[in-house]
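Every protein chain but one is kept in place in this view of the complex.
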Amino acid sequence: MTETLKMIEADGSAPSFNGALDDKALVYCYRTMLMVRAFDDICMKLQRSGRIGFSIPNKGVEATQVGAASALRSTDFFFPSYRDFGMALHHGAEPVEMMHNMFGNASDSARGRQMPVHFSFTKPLRFFSISSPIGTHLPQAVGAAFASQAQGKDDVSLASFGDGGTSSTGFHSALNMAGVWKAPVIFLCQNNGWAISLPSSGQTASDGYAIKAKAYGMPGVTVDGNDLLAVNRAVSEAAERARAGEGPTLIEAFTYRMGGHSTSDDPTKYVPAEELEKWAKKDPVLRMQRFLAQRGLWDEALEETLQAECAAEVAAAAKEAQATPGPTLETIFSDVYETLPNHLRRQGEQAFDLAARKGDADAGGGAFPL
Amino acid sequence: MTETLKMIEADGSAPSFNGALDDKALVYCYRTMLMVRAFDDICMKLQRSGRIGFSIPNKGVEATQVGAASALRSTDFFFPSYRDFGMALHHGAEPVEMMHNMFGNASDSARGRQMPVHFSFTKPLRFFSISSPIGTHLPQAVGAAFASQAQGKDDVSLASFGDGGTSSTGFHSALNMAGVWKAPVIFLCQNNGWAISLPSSGQTASDGYAIKAKAYGMPGVTVDGNDLLAVNRAVSEAAERARAGEGPTLIEAFTYRMGGHSTSDDPTKYVPAEELEKWAKKDPVLRMQRFLAQRGLWDEALEETLQAECAAEVAAAAKEAQATPGPTLETIFSDVYETLPNHLRRQGEQAFDLAARKGDADAGGGAFPL
Amino acid sequence: MAILTLLQAVNDALHTKMRDDERVTVFGEDVGPKGGVFLATEGLTREFGERRCFDTPLSEDGIVGAAVGMAVNGLLPVCEIQFQDFIFPAFDQIVSEAAKLRYRSGGQYTAPMVIRTPYGGGIRGGLYHSQSGEAYFAHTPGLKVVIPSTPYDAKGLLIAAIEDPDPVLFLEPKALYRSLKGEVPEGSYTVDLSTVRTAREGSDVTVFCYGAMVPVCEKAAATAAEGGIETHVVDLRTLLPLDEEAVLDAAKRTGRVVVVHEAPRFCGYGAEISALIAENAIEYMEAPVRRVTGFDTPFPNTLEHHYMPDERRVLDAIEGVASF
Partner (left out) sequence: MAILTLLQAVNDALHTKMRDDERVTVFGEDVGPKGGVFLATEGLTREFGERRCFDTPLSEDGIVGAAVGMAVNGLLPVCEIQFQDFIFPAFDQIVSEAAKLRYRSGGQYTAPMVIRTPYGGGIRGGLYHSQSGEAYFAHTPGLKVVIPSTPYDAKGLLIAAIEDPDPVLFLEPKALYRSLKGEVPEGSYTVDLSTVRTAREGSDVTVFCYGAMVPVCEKAAATAAEGGIETHVVDLRTLLPLDEEAVLDAAKRTGRVVVVHEAPRFCGYGAEISALIAENAIEYMEAPVRRVTGFDTPFPNTLEHHYMPDERRVLDAIEGVASF
């Protein structure tokens, strides 16, 4: 395995930190991590109580998400995985908008069409619509990066994916093309130890994941994914190279999924307890907290304030989302094409008609309104 | 690029040759190379004169094919590309059987269903049915290798493909799984400089192709593909490792396609003349000839005999194949499933009926015989 | 006889065939120690060891490609695609390779293999955990496409699929995995591929359906009967090759036909049923051939119950053709 970039020691000291993030930014990063955790927590509760159907926990991987986001601009193009909403929060996405997605309601930007955790934002950042198939967003990130460059912009694309994602078709197509095109794209592999129940050692026989960069003629970097400063530095350097026209980079962030794959998964069936304990000691939030404390930027009071703020914000978001009605019947038929084709109009009208005749469906104003 | 294994010098000397192939085997290899060339030549002529529709020339890559074949047993499982029939010839496939395929006639093992050059043999060697989509045979080779091992056999699979093939989906899936499974498979990448009109430098940004092995945790070897002994050695070593349970190997054979991609292609449109000249000097057949001459195994008389033998054999094969009638109508409907389903039986009957009523098709005995 | 869920019947079939025939090899994502995300392969690694039931890297192309290679070299692979929605990276291996191998090699090489995968809606899975892609595969000569709708059939058809000399796509209606129970004999038995099942006899209207739509249609038929309409419900179960004679007989029997599936309508499997009738039995038809299907949109999440045909919609169509 290539050498691992690490900046924050277990005690919180970070001798090699060069001030790339100022004090305000550092605290803001920490706040985003807490916000991710708060959002996660409330979603777990909402799921357990049957208010939402599904969620995907982020515990353990917050430093990678937030570290990467903190290295990029909101004009850069984020191609996230389902475990990356911290990136959106960091650039100002509203928890309430995310909650609308978790509830799949009428205010959800995707009109409740997607499963929970499949977010999509065009502002305040370009956070590409998440889809469930693994790896498909990687070649898309390359195309978007190519397009930025072709239009003379210096925006980069970030493609974020898991250790499992490296085995997908999209990984190979994307890295190969990005290499040939010298596209301004950053491939962030979050090796969080697992792909559902498959340990990352069973995913590939290669010596780590960063080394896969060699197959595509690009630099490969391994970074301690539980170390926000290290991730920030690796992504910043990759972004600089990309903006300078020097092409793509593959970054492996070595981290750990501290919960189940999703709320549908029971990890106790296959995750060794010792392994979990070992990683619990490396908790990325605690690590960042210690670093901030060492710099005099953190104390219990701050912690309480931040926690309270985050908890209040996500609770308010959940409350609002829960009170928002579900999507109307017409949303089944819209957004398939820009213009509603006749056959879909007819299908919609029939659905409305049936609802009017036989009930059991919200027919809105009665006429199919599209 | 990794260091290139080379054994035969330009003058024909091969100081590192250890006698892995005995004299008879060496001459036999040379003969296969001549046979490949003879088969190629006659196919080009048959195509130009409109007797067959298509062919794929092998000029320039004979040493790679034959060198690889000479390192393996006929019980090993060959997963070839369309440019690999020299492997079959080397293990005793009959030119006439190949010619039946070139003509797509009734004696073709595939009943004229495939395009020319898409061979398939189950004896005297296991030469897997070639299909046109690039790269699909790679994961199949891994599965077959897994199966050999699971059944306690020490046969290996050879998957052969081009530089273009490394960009395919199958390449990635296959090498990754083979690495994880430690499957007894040899990946032979024939880097012949081109993928139709794309130079191999445009196919990937990696430093050569052998280095891609690192992405999959297997050894990668670069070998002079115009040097039969070197290819034989590289493949022999990989086969030994595979049989010993040590897993897969990726071999890059660095060679050159000295003709067009196929008879449909005009390479003068995109191949620089200097490049072709440079490689013409490295002609693999001449190289082998010089080596044999140095060992006292070759003289003009032998050359004449072999050339005459090969030419006669392929000419006879072409004559026989040309005289063989085309496949009968029923071959459209057979071999879709082991048992003909009713809907296909009906479609066949209708085709026979129409042919009987309106002519213009060979209806055989009149009744649909399947 | 044991009373099993459809999921248990699948699991039972795998156990049974793995005991019978050591060539049977099960693999896919999370099918090993975890037993599959739906637990269809639970217990197999424990009983048969890692060589015969194991996890793979996240590569559907690799899974199906390797299955083809195993099949041509003496094993009987039964691979799992975690959700049918994720089968598309393997589309090339299925459509170009498995399905065409026998033909293109003149029978020299064949691919006796099974691809199992849960399909369909009903679990709030949204666009990518709910799709019904049977039409993509039923349009592919060389493949067989099977969808069980009862525990008995699930076991018998899966065993038949494993024993079949050609590649079989075995689509499991995930909505019925746990909701449906039924009698399942112990030991090995098969249900012939290319046969339909009459789920209910009736003389007024014929309904063709499969998978998770079968219980929906049965319910609609029961309600219709209260209103005096006797509905004949046919579970197609082997979509390719289809028992076309049986379909035409059932259609002619009533002259009034409704075809039901979850997948989008346009170019869906139901179109083939309508087309068969329009070509071979149109003179028997006393009403338009109606389709009740998913809409021609991607599969939505919150409103999936509006998207999937329900008793209400099927009944409306039955009444419609009955009174035409």
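Order of writing sets the labels: A, B and C. Residues in every chain begin at 1.
Note that contacts are C-beta pairs under 8 Å (C-beta built on N, C-alpha and C of every residue); 3 or more make two chains touch, one makes a residue touch a chain.
None of the values given here were measured: they were computed from a predicted structure.
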{"item": "Omitted chain - touching chains that are shown", "value": "A, B, C"}
{"item": "Residue of A:G92, A:G245, A:P272 or A:P341 touching the missing chain in the full complex", "value": "A:P341"}
{"item": "Residue among A:S131, A:Q190, A:S206 or A:N226 touching the omitted chain", "value": "A:S131"}
{"item": "Options B:M7, B:L21, B:C43 or B:M115, residue touching the unrepresented chain", "value": "B:M115"}
{"item": "Chain C residues that touch the omitted chain in the full complex", "value": "61, 85, 88-89, 91-92, 95-96, 99-100, 103-104, 127-128, 135-136, 138-139, 141-142, 240, 242, 263-264, 266-275, 277-280, 282-283, 285, 287-291, 295-298"}
{"item": "Touch residues of chain B, complete complex, unshown partner", "value": "53-54, 104-105, 111-115, 118, 131-135, 164-165, 167-169, 195-198, 202-204, 264-265, 269-270, 326-327, 329, 331-333, 336, 343-344, 347-348, 351, 354, 357-358, 360-361"}
{"item": "Interface residues of chain A (partner: the chain not displayed)", "value": "77, 108-111, 113-114, 118, 120-122, 128-129, 131, 133, 136, 138-148, 150-151, 157, 169-170, 172-174, 176-177, 180, 335-338, 341-344"}
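Heads up, the rule we're going with is that only the chains that are shown with their structure count from here on.
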{"item": "Farthest chain (mean CA position) relative to chain C", "value": "B"}
{"item": "Where chain A and chain C are represented by their mean Cα positions, the distance between them in whole Å", "value": "35"}
{"item": "Computed distance of Cα centres, chain C from chain B, in Å", "value": "39"}
{"item": "Approximate Å spacing (C-alpha centroids) for the pair chain A, chain B", "value": "46"}
{"item": "Chain C residues counted as touching two or more neighbouring chains", "value": "57, 59, 61-62, 89"}
{"item": "In chain B, residues with contacts to at least two other chains", "value": "169, 172-173, 176, 180"}
